[in-house]
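The other protein chains are all here in position, but one chain of the complex has been omitted.
Going in written order, the chains are labelled A and B, and every chain counts its residues from 1.
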Amino acid sequence: MKLISCTRGERLKRTTMAAEHNNNALHNGTGLHSDLARKFNKDEDRVDWHDETLWWIRQKRDKITHGIPNWEALREAGSQIKHHTLSNLNEYLVQFEEQCQKNGVTVHWAADAQEHNEIVLSILKKHSVDKIVKSKSMLTEECHLNDYLQHNGVEVVDTDLGERIVQLAGEPPSHIVLPCIHWKKEEIGELFHQFMGTPKGNADPQFLTHAARLNLREKFLTRKIAMTGVNFAVAETGEMVVCTNEGNADMGAHLADVHIACMGMEKLIAKREHLGVFLRLLTRSATGQPITTYSSHFKKPREGQEMHVVIVDNGRSVQLGRESFRNSLKCIRCGACMNTCPVYRRSGGHSYHNAIAGPIGSILAPNLDMKKYADLPFASTLCGSCSNVCPVKIDIHDQLYKWRQEIVKNGYSPKTKTIAMKAMAFTLSSPTRYQIAGKAGRFVLKNMPFAVNNKFNPWYNEREMPAVPKESFTEWYKKNKGGK
Amino acid sequence: MSSRDKILNAVKAAQPDKQPLPDLSAIPLKFDDAVAKFIEVLSTIGATVKRLPKDRFQSELMDDIGEGKNVVNTISEFVLDFASPDKTVAPQTYDNLDYSIIPGQLGVAENGAIWVTDTEFQIRALPFICEHLILVISAETIVHNMHEAYDKIGIDNPGFGAFIAGPSKTADIEQSLVLGAHGPRFMTAYVLE
């Protein structure tokens, strides 16, 4: 795109090009998040409802953390423990494995999602089981385990109420802690009417929760294998801590003959005493509760039971090697960054088209597939609120900025955008070129996104353009202050 | 090469320079009255809390439970007229259990959590499968915060332990709090002095 002085015809052409660029989300990545976000915003009342629900949780988080005078020191400690563990991860993984084996737990290692899924299926096959219950595990979402097992003839019942709701609806969770935060109770009532035979039109949360309790109780009592996620794995003891409010992980694991726990390898912490730090941080950050109802420490299988743990890499060792991004492995999956994110609240979890949505998802996803998720680091204003609420002080917004650089460097940015940026850099690097770029040096007017004055510019959909003053400050200064 | 070795090698090559562990001594949170704080917090998260002298516990408990209930008691200290856990039957047998009575090893003032282990309750499903969970702790075991709790618990506990704070709950439907998701719908803590 030519930016230096041009004929009227050329200028017209340029304006049309600029409009096209803007329409194609020129200034951004692939535009997918923005398209999905635009769809979500078609129903403004629903956006308001979604935003306010999550903001309410953010406020609960504020209220409870402000009651802990040394909250910031606690975050710092959490961050440092994670850093220490990551810096010794090799040794701690070996220690964890040894302890697990001592405890009678079988340890499996999965290099990627495929291997993880195959390991799980092989355990099921060994026991000739084709029906299982599973409590919340974002790792299994990341690995698309449900699809894999279903294709292999296994019925998986997600037992967390929110996960069960989205599972019945055929959707992935839209939030890591609040899987069906995008569903209204009337819609859930309808869903339950369809799948559980509850009376049509009954949308009372108490009633619906009780219906799900009865429905899932039968599953807990009859399934021979239960899967759970892992919130924290302790190298020192070989135990796995699973936190729930509903008690579904415990109902599954303690009633089944086989318990399979799946964990990303970054779930490790060095010592049991570190749980004191993380259990203080986790639920206060997540929902504003002082602690989850159940913080269950699974160490040994009960008599006659089998226990397995699957330790999964799936890109984590690569992320560990990326200095700019390794801090993302500190994440304890509390979801606070989602609740506080003004973009997440107004675009919904599904707009991130990744198992983990929101700010943290946007810095984890490009590590898995930079091309597919090239849009996510751009789905942010870089406001920085996410980094402030993060209980382990991940520099989320700085990493978003760094991913943008990485994505461009690796060629996953639209060519048109690169051309425009190069032209912009060329002009702005020289005051002379800048001043002759347009009449009276109004380069900004023609090139800044908020100033491209035509109806194709997305700025104009809901906003007026700023008025153009009769002289710039530079012109005023030269006139009034005698500058040259 | 096995996936195990592949992963461990990759991790070794990727991990950053060693960083020391932080000093945790500056973090603890203290209260003027830990027992009062414990009761306050646990009451706000859906549990009923009763503070009473140890010698009144038995009669109070019997009154609270009443007649004709399906109860399992795992406290050996008190001779109560209830069944003891039977490890010879499948845990599913305990579906429809009205009450589980379980001793807690300690309580945590900052969050109302009570630490329980399967050394006491023996059947791991018991605290979760019942309609109404009764946890019993001694007031003097209440600590201020989680750091103190783990100091006391140490690292040599048995196969399963849990912090339990209130009845099972969910707010997955429009953030409306409902007590009794999959586990107990009620929880009562007796704090004995």
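Of note:
Throughout what follows, a residue touches a chain if its C-beta (ideal position, glycine included) is under 8 Å from a C-beta of that chain, and two chains touch if they have at least 3 such contacts.
Operating definition for what follows: contacts and distances are computed from a predicted model.
One chain of this complex is left out of the view, and of "Na+/H+ antiporter subunit D", "(Fe-S)-binding protein", "NADH-quinone oxidoreductase subunit K" or "Chromate transporter", the protein name its UniProt record gives is "(Fe-S)-binding protein". The shown chains contacted by the absent chain are A, with contact judged over the whole complex.
Of A:102, A:127 or A:478, it is A:478 that touches the chain left out of the display. Mapped onto chain A, the footprint of the missing chain covers residues 22, 25-28, 31, 33-34, 37-38, 40-41, 44, 47, 51, 55, 62, 65-66, 68-69, 71-72, 340, 342-343, 346-347, 377-385, 387-389, 401, 404-409, 413, 417-418, 421-422, 424-431, 434, 441-445, 448-451, 457-459, 461-469, 471-478, 481, 483-484.
To be clear about the criterion, only the chains that are shown with their structure count from here on.
Centre-to-centre spacing of chain A and chain B amounts to 31 Å, using the average Cα coordinate of each chain.
In the complex of the two chains, the chain A residues touching chain B come out as 53, 56-57, 68-70, 73-74, 76-77, 80-81, 83-84, 86-90, 93-94, 97, 103, 109-111, 115, 159-162, 165, 178-181, 183-185, 188, 205-206, 208-210, 213, 216-217, 220-221, 236-237, 245-248, 250-251, 253-255, 265, 270-273, 275-277, 279-280, 287, 289-303, 311, 313, 317-318, 320-321, 323, 326. Contact residues of chain B toward chain A in the complex are 2-4, 6-8, 10-22, 24, 26-27, 29, 41, 45, 87, 91-92, 95, 108, 110-113, 118, 124-125, 127-129, 145-147, 149-151, 153, 155, 157-176, 178, 180-184.
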